[in-house]
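Here the complex is missing one protein chain, while the rest keep their positions.
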């Protein structure tokens, strides 16, 4: 949960920047005996590739993943699973005009203040390409979760201010924008066209659910399941808000309307809590939403400063997506899966899962 | 960030349940030479005491804190600072009727599912009394932050669905409900009376700001400052949502309206980002909001089950607050302070703070 | 394994210095349902009390331990177990002459260089009193280990250069010096008398064994069981060397004489390895030895410098033991137990213990 490693027992460490030799990561702590092929990672990675849905850049990357260690005869061995994707199609010169300028709304400024230097090309370490490591690791986490009957899904439920009318997460990957609802796709496409015409960008909301999570995951105080999920999801680029269950609406509810009555058999009459009570899973569906801000790279003139502190104006061209959605959707799913895998292993220490 | 310890370099481990011998904690990693007296902790703890504002319980606790180690001649020594508050005024019998029943909306169920057993008295480890450890630790963190010119403030900005009209965090501790705005207090009091009459409870929203945070705190990937703050704040009991800067409103904005233009001298023309870009502080005010759900203990009849799975109805009497607000406000401040103290020390490793 | 916390899943954080208000610790991560009473901790702590064996100081401390949290009805609850011992009988004035002087062979110098300040009284945080937290935590760890059929024992096998002739760890607590062999006690007593007459101090060797450890504990690379044990034991004050199994003698052996042939049924024909191969327990007895240097506080004139860098001579009076042995013996046992408890919980994540 610090620096470049996430998780306590099921841990991923990612590496790589957009214009270095490769990006990837190491999953450490994955139990032995899980079926795992490069195809499993590739399938997940292909979901975050450019060209998916109407908001993406035309940039082409093959993003072929290779597993370097940790499997034998198609099974995990319990040792670290390293994987990488070689960076191709890097046109560093695209970024030459940005060399000495801080882009508004971007990590540039803070990164430079932090380290006193930066690799300005394509966002460097702050590039969305870093999420390749997360998505591949999430796919491994899902292999573990599957053995416990747990599955995780994410979908877009709002784009450019237009919410979905209904929510079906399972089919989202088959729809444009990874939408939870086919009926809004046309309106979203119009909204995207409009933004593109305005040289502007859009934000939206991503919903993530976890099904089949047994009651008892999460720790009562600092390792609360909702706290870990909030950490994981807020740590995705462009996310500015996270809600569990009713979220901010719960702040306006009363106790009598917000409480979820328990029913015999471990069921509940409602799920305002989003499947987590006191930081521990209740056995209901885990439900969370994340606010994704509009991408900060816009093809409009903006005021900013250069590294010498002088005011300048920039116009960020290059091959940029119009929204982090839908390419970030698999990242939300992956981060939620990583948290749940970690919590599942943590719970096993108690001899109760 | 797991189990009962929070932080990487500036770390607090809390202990205690509502009806055990004592609650408290150990702050480990606090640098040497900071002035620290028991009065500093006491002052912070008194802010979370019952009886503050109109939403609190009449229960009386003196909550006198004692420092057990880590200071010498009024200064921190760099060694662990342990502190504790003895639990008094425990009427365990108040909870006898809850012994075999799970309270809706409460941690009871998950806790029991996790451990297969529980201390049912007053919420056990999930009790709000655990936050004594956090608030005292936060007061120590603020001593460190003060040496770097950083201060943290929290206040209530919405209660029972009624938002404040203006925001002044600095004076909040002098107002009922720790309100950011004196003008709404009367309306909140009426809302509280109404809820009390209905045997119901209320939620609200707490805003936290950090001033004077230098640019560069936070790590680019998994230790993002916003991710750590989200972890810290979502890990407070009853919190169901966290926003940084414009939060969910940013999801509906466009890039051109959401970007904060940089100005010469490290300033910005706006602060939609809430002081954090790419997970790293920008030098602007850090701003976050948390949704606090209504307290689940209501004096109304509710459907639930007992530990044998049989349906029962309960009515939770006892000495319960009507809202986690305002007593949770100092906890929000403390958790934010703990994150910033940790990040400040982490940044020092780079030789740049 | 850093700062003041030891362990990953079964963790202890200790606090306290010799002349503060109290010493103690928090055990976090201990599973629920273990029988635990204050008497269990007291019994272990009494073994490290002054006055045990012929090498100890006449200083009297009652060292009564109190459990502050984490148990209910005599069972652990899975929540943090805090405990403390109030510091009594502190004659700070005993240390006034040491206020500005660095004692040779002591932590004084490094501590002062580290923090730029120090609590000079009784060694401050470097005092052997800190081990109260370790011994109490170790007693809790042993409760967990007992459920898995694991027991840990330590004993003195050499004092002042005189080794034991035979080794019986089980009965050691009943013998002077916690000796593994009654037959050397007389010679050790003579050696101690001689050292006392010379105003000098003695070192020795402590052996620790763990019985009933199942094969498979320990991680293959950085969490090797022997590495963790070495960390734990070398981290005890005055320890300058650690050996596993044949230790340094193995460096002089050949492969054919050092290998332990496997026998059917999980047995081995010998145990040169000390029960650990490739960092993982083999199912044989875990065996390690630690070199304990002579206590540095001697009642002889020694050359040193003061905090201004000026050369001075000191003679360390006060109530000092003649050897860390035997009072450190329970600390060795405790640290080994803490490692094993942690490794046992870590192994459970794999679903194989």
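Brief remarks follow.
First chain written, first letter: the chains are A, B and C, and each begins at residue 1.
Here is the rule we use: contacts are C-beta pairs under 8 Å (C-beta built on N, C-alpha and C of every residue); 3 or more make two chains touch, one makes a residue touch a chain.
As the structure is a computational prediction, the values presented were derived from the model and not from experiment.
Looking at C:22, C:44, C:68 or C:107, the residue that reaches the missing chain in the full complex is C:107. For the chain left out of this panel, the touching residue among C:130, C:181 or C:209 is C:130. Touching the missing chain, out of C:158, C:181 or C:209, is residue C:158. On the side of chain C, the interface with the absent chain consists of residues 1-6, 8, 14, 102, 104-111, 113-116, 125-126, 130, 158, 160-161, 195, 198-205, 214-224, 226-235, 237, 239-256, 258-266, 269, 273-274, 276-283, 291-298, 300, 302-305, 309-311, 346-347, 350, 352, using the contact rule stated above. Counting over the whole complex, chain B has residues 8-9, 29, 31-32, 78-79, 220, 345-346, 348-351 touching the chain that is not drawn.
The set of chain A residues touching the chain not shown comprises 3-5, 11, 13-17, 20-26, 28-29, 32-33, 66-72, 75, 77-82, 84, 114-119, 124-125.
Keep in mind that, in the parts below, only the chains that are shown with their structure count from here on.
Each chain gets a centre from the mean of its Cα atoms; the one farthest from the centre of chain B is C. Here the CA centre of chain A is 26 Å from the CA centre of chain B.
Centroid to centroid, with C-alpha atoms defining each point, chain A and chain C lie 46 Å apart. Between the CA-based centres of chain B and chain C the separation comes to 38 Å, rounded to the whole angstrom.
Taken residue by residue, chain B touches two or more other chains at 3-5, 14, 114-116, 125, whereas all remaining positions touch fewer.
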